[in-house]
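Following this message is one structure expressed as structure tokens.
Note that one protein chain of the assembly has been removed; the remaining protein chains are unaltered in position.
Letters are used for the chains, namely A and B, taken in the order the chains are written, and counting of residues starts over at 1 for each.
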Amino acid sequence: MASSASDQHIAPGVLPGGDAVSLHGSGSGRRGDRIFRAVALCAGLVVLAVLALIAASTTHEAWPAFRSQGLSFVTSSTWVPAEGRFGALAFIYGTVLSSVLALLLAVPVSLGIALYANEAAPSRIRRPIVYVMDLLAAIPSVVYGLWGIIVLAPFIGPHVYEPISSAVGDWPVIGWFLNGSSGRSFMTAGIILAIMITPIVTSLSREVIATVPSAQREAAYGMGATRWEMIRTAVLPWGRGGIVGAVMLGLGRAMGETIAVALVIGSQSGQITTHLFEAGDSMAAVIVNQFGEATGTHRAALIGLGVVLFLVTILVNVSARTIVGRFDRRAQGV
Amino acid sequence: MSELIERTATGELMLRDTTRRSRRVRNRLASIWMVGSLLIAVIPLALVIGYVLVKGIGQLTPDWFTKDLPAVTRKAGGGMGPAIMGTLLITLAAAAMAVPLGVLGAIYLHEYGGSGRVARLIRFMADVMTGVPSIVMGLFVYTVWTLSHGLSAFGGALALACLMLPIIIRTTEEMLRLVPDELRQASYALGNRKWRTVVSVVLPAAFGGITSGVMLAIARAAGETAPLVFTIGAARKLNLDIFDGPTTALSVQIFGNAQTPYEAAQARAWGAALTLVAIVFILTILARVISARVARRHNA
Partner (left out) sequence: MSQHSALESDGTAEGASSDEHISEVPQIDAAESEVVFDVRDLDVYYGSFLAVRDVNLQVRQHEITAFIGPSGCGKSTVLRCFDRMNDLIEGARVEGSVLYHGVDLYDERVDPVEVRKRIGMVFQKPNPFPKSIYDNIAFGPRLAGSRENLDDVVERALRQAALWDEVKDRLKKSAMGLSGGQQQRLCIARAIAVEPEVILMDEPCSALDPIATARIEDLMQELTSEYTIIIVTHNMQQAARVSDRTAFFTTEVNAESDTRTGCLVEYAPTNKIFSAPEDERTENYVTGRFG
């Protein structure tokens, strides 16, 4: 009976005494396990390999531009490919500005929805809210961009920005920002981005808010707090870390968004202004708009923009996840 | 007691409202904020979907799905056949690469790696990878593939696969985690190898959830533009060879046509948008239906 045991029909009863060999197995089974594990490990390692490749290849291709521009690549706002000058400051500014605008618009709305869904909504509305958010998230960014450039921009320029700008454009402080009348502008990009990141920030915030122990809520209600007071004293402090993390992830997403922004930000190279209603440019938009016809150092510079964008978004994402991770551990009582 | 109980207009006894006015006002304002937020979010959704529907529906003739793109952009006519095919081919090719790698990677993470250092590193990097802007993926594939192999559908598929991979790894790992450990123990107790247990017990048990996650990743990839712009080029006619020659896709068509001032081109953009949104919505809804059915079976 000491045959290859893996397909042996083992009858009940006594094995030949001391038949140690059959218990050793045929070895092929163990090998199968080892092979499977190795294959699975390799698949997982592909992630590391790809990330490393991304960093290496893009930096390598962008190197000529970095070398010729030096630090002025990120400190100068003069971007004139014909003269071989590539200062990306305006684009970095545009990326940051449009993303910050997006956050300012999206966070209050997302937080409101998240709180509503978890605390105030009647239960039959909860599932539809999730569906609505899912649908919002599912719409491809290029469709938002299309709507933005054909519908929103032509409308909002003359009918919203223009009146506001004429009214308050001369005022101090406010006039620094609410100025300009271009439909395709930082503000429009911010609006479109806000629409796009709302689903993410909402669903992440919802998850965070859902982890608040009901004991905390009950403590607040038990003292006669109104619902808002309960939210303010029990939910928000508890979820603060996680919500910050969710917001930062939304920021990362906004900064990386290319197509919708490229369509509605106006593509005015090199313009750094606080006037929100004026056209500008973002790193991603510049890349996608200029890459087709770029050659040589110009192309390298565009890839260099990609590297900068890569670094910035990774930084934001990693910080966000660290914050969320710390929040998770605290929430679990670690 | 008289501070707490009072008589109403109809003579009944009722608890006196002792909450200060300002607190109630603030509560009311907060409620308005919360409900208002929801409405504010619904408005753009309705507007976008509405416009896409209204402006795009007129384009969807049978010709739309079969004819090639028109030679002259500013004129009407032609169809989106190549672009629709391109989107499907590229996305499916990307899935063919990303799904096996992603599922296997997730199997390593959950069944073998656990909380070891390698597994933690891979998990962290997969999270980082989900945050890489899609245009950077496009640039990456451009430098490592397109420069040496030319424009092709495959390049686009590579870029999309890079986008999908971390998503599939994370969602698959979640699904594997949901499979109760008792099932694995039962399989081991019957004398099964670990890999057999994974293949015959764990994967079938997690199948619905994994499928749902994969479909969502595919939906996301189908809508992407930036990774394709530099890697697949542009084509008017149908190109079924994914390794050779430029091709086009719905997302790229929308992007291109949206930037033109020509009405006919813009109309095509709306039609392509409607087609793309329909594809994405179908995939998303299917994914939700599958995951709902899986959840129901778990709770049964």
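By definition in this document, a contact is a pair of C-beta atoms (placed from the backbone, for glycine too) under 8 Å apart; a residue touches a chain by one contact, two chains touch by 3 or more.
Only a predicted model underlies this, so the values are computations on that prediction, with no experimental measurement involved.
Visitor: Just name the one of B:170, B:193 or B:220 that touches the chain not displayed here.
Guide: Answering carefully, the residue with contact to the hidden chain is B:193.
Visitor: In the whole complex, not just what's shown, which of B:58, B:77, B:100 or B:180 touches the removed chain?
Guide: B:180
Visitor: List every residue of chain A that touches the chain not included in the displayed model.
Guide: Where chain A meets the chain not shown: residues 5-15, 17-20, 22-25, 29-30.
Visitor: Could you please point out the chain B residues that touch the chain left off the display?
Guide: Counting only chain B, the missing chain is touched by 180, 182-183, 185-193, 196, 200-201, 204-205, 297, 300.
One rule holds for everything that comes next: only the chains that are shown with their structure count from here on.
Visitor: With centres defined as the mean C-alpha position, give me the chain A-chain B separation in Å.
Guide: Result: the chain centres lie 14 Å from each other.
Visitor: Per the contact definition, I'd like the list of chain B residues that touch chain A in the complex.
Guide: Touch residues, chain B against chain A: 19, 23-24, 26-27, 29-31, 33-38, 40-42, 44-45, 47-49, 51-52, 100-102, 104-105, 107-109, 111-113, 118-119, 121-122, 124-137, 139-140, 143-144, 162, 165-166, 169, 193-196, 198, 219, 222-226, 229-230, 251, 254-255, 258-259, 266, 269-270, 273, 276-277, 280-281, 284, 288.
Visitor: State the interface residues of chain A toward chain B in the complex, per the touch definition above.
Guide: That would be residues 29-30, 32-33, 36-37, 39-41, 43-48, 50-51, 53-54, 57-58, 60-61, 108-113, 115-116, 119-120, 129, 131-136, 138-147, 149-151, 195, 198, 202, 224, 226-229, 231, 249, 252-253, 255-259, 262-263, 284, 287-288, 291-292, 303, 306, 309-310, 313-314, 316-318, 321 of chain A.
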